[in-house]
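Have a look at this one before I ask anything.
Excluded from the complex is one protein chain; the other protein chains are retained at their positions.
The letters A, B, C and D name the chains in turn, as written, and every chain counts its residues from 1.
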Amino acid sequence: MTGGEEGPGAAGVETAAGHATPGTVPPVLTFEDVGLSFAGVTAIDGVSFEVAPAELFAVIGPNGAGKTSVFNVLSGVYRPQRGRVTFLGEDILGLPPHRIAEMGLARTFQNVELFHNLTVLDNLMLGRHHHFGYGPLSALLWLGRARRQELAARARVEDIIDFLDLAAWRRHPVRLLPYGVQKRVELGRALAMEPRLLLLDEPVAGMNLEETEDMARFVLDARDELGVPIVLVDHDMGLVMDLADRVLVLDFGRPVALGTPAEVQSDPKVIEAYLGGAP
Amino acid sequence: MLEVRNLEAVYDDVMLVLRGVSLRVPAGSVVALLGANGAGKTTLLRALSGLLDVHDGEITKGSVLLDGEPVHGLLPAQLVRRGISQVMEGRRIFAELTVEENLKVGAHTAPRQAAANLERVYGLFPLLKERRKGVSGYLSGGEQQMLAVGRALMSGPRYLLLDEPSLGLAPTLVGQIRDLVVEINKQGTTILLVEQNAAMALSIATHGYVMETGKIVMDRPAAELLADEDIKEFYLGLGAEGAVKSFREVKHYRRRKRWLS
Amino acid sequence: MKGVLESLIRGLGTGSVYALLALGFVIIYKATRVISFAQPALMIAGAVAVSYLVQVTGFYLAVLLSTLLIAGVALAVERVAIRPMVGRPVFVVAIITLGVDVVIRVVVNGFIGLDVRQVGDPWGLRLADIGGLVVQQRWIAMFLTTAVLVGLLFAFFRYTRYGLAMRAAAFDQETALAQGVSVGMVFALSWGLAGGLAAVAGTFVGTGQGVDQLTWIIALKALPAIIVGGLDSLGGAVIGGLVIGVVESLVQSYQGDLAPWLGQNFAVVTPYVVMLLVLLVRPYGLFGTPEVERV
Amino acid sequence: MTRMTGRTGDLEAVAEPPRAGPAAPRARRPRGRPLLYTSYSQDMALLDTRAKKVWLALLLGVAILFSGLPDDLLILLAGGYVAAIGAIGLNIVTGYAGQVSLGHAFFIAVGAYTSAALSGDPEGRVVGFGITNMIVWLPAAGLVAALAGVLVAPLAARLRGLYLAIVTLGLVFLGEHIFKEWDHLTGGPGVGRPAAVPELFGFRFDVDSALGTRAQSLYMLMLVLLVLFAVTARNLARSRIGRAFSAIRDRDIAAEVIGVPLTRYKTLAFAISSFYAGCAGALMYTITGFFDPGSFNLLMSVQFIAMILIGGVATVSGAVAGALFITLLPRLTQELPALLPFVSADTTQTPNVFQVQVALYGLLIVLFLVFEPRGLFGLWIRVRAYWKSWPFSY
Partner (left out) sequence: GVIRGDDEDQKAAVTTGVTNEPCPLAVDRNKGCVYLGTISDLTSGPFAALAVPITQAQKAFWNRVNKAGGIGGKYEVDVQAYVRDNKYNPETHNQVYQEIKNNVLGLAQTLGSPTTAAILADLKANNVVSAPASWTSAWEFEDVIVESGSNYCVESMNAVDYAMETYEPKTVMAVHYAGDYGADAAAGAKIAAERNSLEFTAVETPAGATEQGRAITEITKNKPDLVILTTGPADAAAIIGQSAAAGFKGRFIGTGPTWNPALLQSPAAPAILALYEQSSPGRPWGADTPGHRAMREALGNVTPNDGYTSGWAWSYPLKAALDKMVAGGDISRKGLLAAVKSLSTVDYEGMLPPEAGNYAGDPGTATFRQTLISKPDRAAPTGVTIVKDFYTGPTAQSYTMDGPCFEKL
């Protein structure tokens, strides 16, 4: 990993670099020369990158650059026409989304995709879905197994509720929550999955500064305390440049630059395509 | 002028969300409305555009005046015809319609200007023109946001209520939206801008309001707000010395906001 | 061969009725995403109205008046029972239409009484000979009427802004409201049109055989037709109706010889079998708009 | 709205949110019932509040007391309880999992015929195996119906919304055709066949006995079974499976991305729902003792949909309430016309009592849904909200 020696993110990068260094430890995720297009629209065109353990990797780019599509490929929603994607050493292309989720890939969505009639609690409990090991019969009769597992899951979910400061909304159907809180619930649901890789698609969109700060904290804590590698997409450059260890810049589905925030920020191509004006 | 007087709004007959909000949007101005998640900004806009009903919400007190005339009993369609148009939170495009069809629905109340407005919107967002035959639901998030803004312009509104127009837009586009707002304001459209990007909003607004838990807690000219210590700290992210803080340094501790005491 | 052709033509004839019926369902669906189970009642009400009016005004005027009358009834229903439901789950609305159907049908049955009522159409069971093919005149009339009405509807949806407004309202009522679309107006329009279409369809159902208290059941044939065509497609409704009519007619004629093991009245369920087969290949029917889903 | 945070130092300064976080355990409660849990298991219990326990006990008590009602009402209620089992089943696939099924009548039929065939007279005109013990034919009816559910699920899983609704409706029509043709099993239309014999280890519920009249026995049987089926359904709803169903209903793509296999769970929903339907079908006709293949029609499916909509979607108690409402409604509307002076009792007059009854049935459904679209459950919520906030209106 190209540990950032300068810039505001230096301290964090060192923490991350402490966890792993490319070359010595195999990457959690490799994305190799992936190409994806829809009738007439090329969404991803020859993108490659790797994510190291405990790395905070950011993907940025103009609207329509293909960032969300990258996430959709990773989580199995889109099937690319070419390329290879390995997660924890296993080829995941072609696997159904739920299989990939079971392997430990969790994500949040750009347009909040919560289960809007369910409470915050149930949404988070759903994050733990594949950690349960009991079947329909046990569920119908609420036998010991189901009961025990549900209780254990509840305890973990409560930890996350505490962590994300959601206690006040616990029993609210999420559809009634303000947008910003919904985004936090989504993060909570992803964390409840105990992910081995976390994808965050614009986690601070629609948040004011204060809330962005909170979210930044949560993201960093998740990475530092749980050691989960994270791929982050956002248009809030302040956040991305502060948090990310490395940044990949896409434009029209093609990679434009890949490097530390500092490197990327000063790349004229990036400035022209995305940042606009001075960095 | 669009004016809100002492407005109270309730959801589901029990949840009081707006508690006596008063606010004025003078014709020709750009007014910014800031506030944390859940403060009630969206609810206020719903009250202005007549959409509370759909959410089981209700105005229980106060009034909304358009050029001195009460309009809070009117249906959304009537309000649109009177020149109030809204960009709804969360884009809300008609995902099954094409880009162009979405825009045409926006022009429902102004069929005569449809063609001209369409050209104008395409001028603002060339990308939309490129994809005009495409099914809008497949657009990327940011593209959809452009469409939502463009659609609101199609009725040629006198008052434009923008609920977080820059949400999910790339920095370059945020700049463009900012310019766009300035531009359409110059062309005579009055704007009420709800934004989380306070720096952007206050840089173009003439006046600003800050809302917390259903109340207006600050009501000042934009320039004054920009200079306010709390606004600087809580909305602009400037430290005491005016330097930009790093997100890495944020602690889980917040100073008590002055306006709450 | 001639048998096949005649069976085909008979299929097109009954298929035209299904198509007319289907159009009413589709129009309401397009604007509200609701399948109106009140259509059967409106259809039969239309036919019964004609059967009374025809004695005074003659057939064509009776059809016109009945169309207006039933459109009016549909508008009233919409205003009283459907409009308050703007923004509510569509299935609740669908069940409401079912309640409406029950109420209207009881009233209409009162007017049907014990009889089989005749609509007094000019075609009766008379035949026409087209190049050696013997065809019932009423089938030709149905076919032409359907064609004309579909043409008019297409023009309406193509050249007025209401077609688009309907689709927008169907997709998201709140957002449509925010664009200044009067969703109530859209509802009323769709119900009015569907009511009028139901009356015309009902009249044709009654040609040649009359209507009695059980005739409403035929309106259910429109359901597989609209699924085959795609729930929100006018053209699909017509094609779906015709396909179902033709297949059913062919099955009626030949299944007994070719596949007797399917049971004696397999034709009755062929619409549903056709529907299932189409859906296996195309989950949104032949011309339905696929639901857009992306995350 | 400012958050109530557990960590910031200025908790006291936070304005009390209007009814925010009402049931937040371990948090300070702004207003309402004192509701303090000391463990998650208390919080997650089936009856998590005192009020619920009291209500349930009260309801059960009343239901048991009802067994002293006249026989015809008992029969009616017993029918209502069986319908409730069916409605709970439909609620699983439609209310919880969001797969609108108009095919419920078909699964009911499968259950009814399975049980009737198993317990039927081997010497009779129609198929029968003479196994009258309920312990055999009831689960069998459920399982065969569940199997039917599993068979249709793959197609159903591909379809959405009303497409699914109408396809399942097609199932009803196909089923009607099959049942009418297969008269060796069904007796044929207009003829029918005897239903399953409700016998449990030698005790017949469908004849008068020392323990009570036939109506009383049937009533108690159905009551006990309903409680059983309701409790298991509640368990299911609060388990991972019930949650996964709701997730699929609310947002299927997101559900899949967090690890819920869609097809498997849709299939499971159909299977469980059909199991309930099958059992309901088996029980339903033990009351009349006889049934006709024409009964399993669109109307029946629609009535079940109406039950869950009127009761309140995705709640077990709603399904029960809705089922009772729909089964009792005709009886209710029978009494009403007597109060209206203009309706004639003469069947040839219009309007006559019988027409008014049917029209009222339709009308009441319309009125009810227009004024309380959330159903009986919504009504209950409203009443409760009213009392909770009383005497403060907001």
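Everything that follows uses one rule, which is that contacts are C-beta pairs under 8 Å (C-beta built on N, C-alpha and C of every residue); 3 or more make two chains touch, one makes a residue touch a chain.
Please read all numbers here as calculations on a predicted model, not as lab measurements.
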item: Touch partners, limited to displayed chains, of the chain removed from view; value: C, D
item: Residue among C:Gln39, C:Thr67, C:Thr97 or C:Gln136 that touches the chain left out of view; value: C:Gln136
item: Hidden partner chain, touching residue among D:Val136, D:Val358 or D:Leu379; value: D:Val358
item: Missing-partner contacts on chain D, residue numbers; value: 68, 70-72, 75-76, 79, 125, 180, 183, 188-192, 212-213, 215-216, 284-285, 287-292, 294-295, 330-331, 345-348, 352, 354-355, 357-358
item: Hidden partner chain, residues of chain C it touches; value: 7, 10, 14, 17, 102, 105-106, 109, 112-118, 124-127, 134, 136, 205, 207-215, 217-218, 221, 248-249, 252-253, 255-256, 264-265, 267-268
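Everything below uses one rule, namely that only the chains that are shown with their structure count from here on.
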item: Farthest chain (mean CA position) relative to chain D; value: B
item: Chain closest to the middle [Cα centroid of all protein chains]; value: D
item: Mean-CA-position distance for chain C and chain A (Å); value: 50
item: Chain centre separation in whole Å, for chain C relative to chain B (CA means); value: 44
item: Shared-contact residues (touching 2 or more other chains) in chain A; value: 68, 77, 109-111, 113, 178, 181
item: Multi-chain contact sites of chain C, meaning residues that touch two or more partners; value: 291, 293-295
item: In the complex, chain C residues that touch chain A; value: 294-295
item: Residue ranges of chain A in contact with chain D within the complex; value: 75-77, 96-98, 101-102, 106-107, 109, 113-118, 122, 125-130, 132, 134, 136, 138-142, 146-147, 149-151, 154-155, 158, 162, 165, 167-172, 178, 181, 189-190, 193
item: Chain B-facing residues of chain C, complex; value: 86-87, 161, 164-165, 167-168, 171-185, 289, 291-294
